[in-house]
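Every protein chain but one is kept in place in this view of the complex.
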Amino acid sequence: MNSLYTYLFLAALLFSLGIFGVFQRRSLIGMLIAIELMLNGASINFMAFNRFLAPDPIVGQIYTLFIMGIAAAEAAIALSIIVAVFRRLRSINIERAQELRG
Amino acid sequence: MLPDHLLSWMIFFPLLGAGLILFVPKRYPTVMKGIALAATIPPLWWAANLYVQFDRWGTGFQYVEKVPWIRAFNIHYYLGIDGISVPMVLLTALLSFICIIASWNINEHVRGYFALFLLLDTSMKGVFCALDFFMFYVFWELMLLPMYFLIGIWGGPRKEYAAIKFFLFTLVGSVLMLVVMLVFYFGSVEPATGLHSFDLTILADQSVHQAFLRSHTIRWLCYLGLFIGFAIKIPLVPFHTWLPDAHVEAPTAISVILAGILLKMGTYGILRISYPLLPDMAREFALFAATLGLISIIYGALCAMAQTDLKKLIAYSSISHMGFVMLGMSVFSNTTAINGAVLQMFNHGTVTAMLFLLVGVIYDRAHIRDIDSFGGLAKTMPVYAGYTGLAFFAALGLPGLSSFISEALVLVGSFQQYKIITITATTGIILTAAYFLWTMQRVFLGPQNKKWADLPEISLREAFTLTPLALIVVLLGFYPMPVLDLIGATLKHTVAMVVG
Partner (left out) sequence: MIPENFIQSNLQGISFIGPELILTLAILLILLVGVLLPYWRHRILFTILAVAGLAGSVLPLWKLPQPAPDLTYLSNLFVWDWLTFLSKPFFAVVGVLTILLTQVTGEIDNSEYSECTILVLAVTMGMMLLVASTDLLMIYLAFETMGILSYLLVGIRARDERSGEAALKYVLYGAFTSGTMLFGFSLLFGLAGSTDLLAISQKVAFASQHPQDRLLLIVAILFFLAGLLFKTASFPFHFWCPDVYEGAPTPITAFLSVGPKAAGFVLFIRLFYPLFATGHDATIYEAVSGLDWPSILALVSAITMTLGNLAAIHQNNLKRLLAYSSIAHAGYLLMGIVSLSDLGLRSVVFYLVVYLFMNVGAFAVVAMVASAGGSEEIDSYRGLGARAPYVCVAMAIFLFSLIGLPPFAGFVGKVYLFAAVIYKKIYWLAVVAALNTVISLYYYLRIVKAMFLEKPTETIQIQVPLSSRVLLLALLVPTLGLGIYWQPLARVVSGMF
């Protein structure tokens, strides 16, 4: 169980679930969560590779820490934009946002 | 006294005028027109001097100016003229001068009109003098901008359509030329420096072509690309549809420039670029080009016959006449035909300029150009009828007038190589005669149309624009040597190069 491929499989699964979620969800919050799943998939990859393949410099772990930070920033900004849009539309359904088209 | 760098002066002097016009306050339109006129006189004087001083026996380029322009691409500011350029430069200078006078009645957006016109003048002269492929291309494209606006702003009712059609058609040809130009650039290495080159004189040397540029497919495609580009400009028949629209909608002076000079750039480009760079393909394409020439002659004449709009008729007659040029240029077994072709380029420039000016005269007065609505105009405007008669007879190739000689030379020369095509082309002359005479009859003879009974006679300004052209038409009809002298040596060289 404790092999590289377990983690890689988990990462790939999370990433795919994330992609699926982005395309399938119509709710803005849901899409945001799906994107976070994608990032987590990448994080697990970094950690796993770091642990099993290149343990000496802990670059992978550092990378993961940064991803967490970035993800937080991204979520904060995305949420603030979603809130601003919500004030106008009174909805978090992406399909309501269709002022711009053509 | 001639300045140093004569060609540069000649090319860029009108541009100086254009710059000056931009600073004239709006309330002095006449000053702008004056400046425009003044900007075309010195180039005309220089062109005349060039004509006198040009060494008729030299085959090389004269008045050469060459300075590095962009070293990164080995582009040179490279000007020079040979026997083919001189008549074209002279024609450009003359028609620019005449067209400024013919545009005197332009009264809206005067500043823009004359500034753009002078820009057009610069780019046309640049095309005829450039010896660097890149420079040639820049001038070639530069011409499109003023032309688009001149047709689009000052044109007739369907000006927007005509302007964009002109632009799109020509740009298709241009971008193909651009691709071919770059293929040649990378396909050749200057022996002296080891650099790639845009220099047309170097590219003409087949030994500088690299291996991949020697492959038949590449050469064939390159020639095709260039040919389409130039054929659109000439225009040969499948590529001609922009021309009637552009001519009909353009203001008089611009029609004159279009027919008188722009069309010649197509054939000039073939002589200057396609033949020297790809002589083997020139031979291979000769029959095809001659056939297209023939189709243009016949198709143009037939279409002209069906027109009721005077301007459209002349536009189609241009297609027909340029067909003769293409036919003559496709003959390499003798130099008669190609001499005739270049002479025809010059003659068509003068004759068709007269025709468009004459249409402009009547349109300014009657505001229609419908052939059938006139009648008996010879009584109302005898002088006008006289000029028109001369122009029509010149256009239909009456012996004693200039076009007769050039068309005869083309037919005599091409008969040696393409018997059937030449014989068929002769019917084109008959058709041409038919539609011009028929038009003549409908407009000038017959019962006088009372509606136009009090049209004023041709004005002094208009007569002034027509007379020099009329003189040239008559003079070259009797004695074509002034032009043939000029082009003979160069064309002999060209044909020798193509035949190999």
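By letter and in written order, the chains are A and B; residue numbering begins at 1 in each of them.
Just so it is clear, contacts are C-beta pairs under 8 Å (C-beta built on N, C-alpha and C of every residue); 3 or more make two chains touch, one makes a residue touch a chain.
Predicted model, so just to flag it, every value in this text is computed and none were measured.
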Touch partners of the unshown chain, restricted to the chains that are shown, please.
A, B
Quick one: say which of B:Lys33, B:Lys159, B:His209 or B:Arg272 touches the chain that got left out.
B:Lys159
With the full complex in mind, choose from B:Ile41, B:Ile101, B:Leu145 or B:Met497 the residue touching the hidden chain.
B:Leu145
Given that one chain is not shown, which residue among B:Leu16, B:Leu171, B:Val189 or B:Leu302 touches it?
B:Leu171
From the listed residues B:Phe73, B:Trp104 or B:Trp220, report the one that touches the chain absent from this view.
B:Phe73
Chain B residues touching the omitted chain (full complex):
69-73, 137-138, 141-142, 144-145, 148-149, 152-153, 159-160, 163-164, 167-168, 171-172, 175-176, 178-179, 182-183, 185-186, 212, 221
Which residue numbers on chain A touch the omitted chain?
8, 11, 15, 18-19, 22, 28, 31-32, 35, 38-39, 41-43, 45-46, 48-50, 53-54, 57, 59-60, 62-63, 66-67, 70, 73-74, 77-78, 81-82, 84-85, 88, 94, 97-102
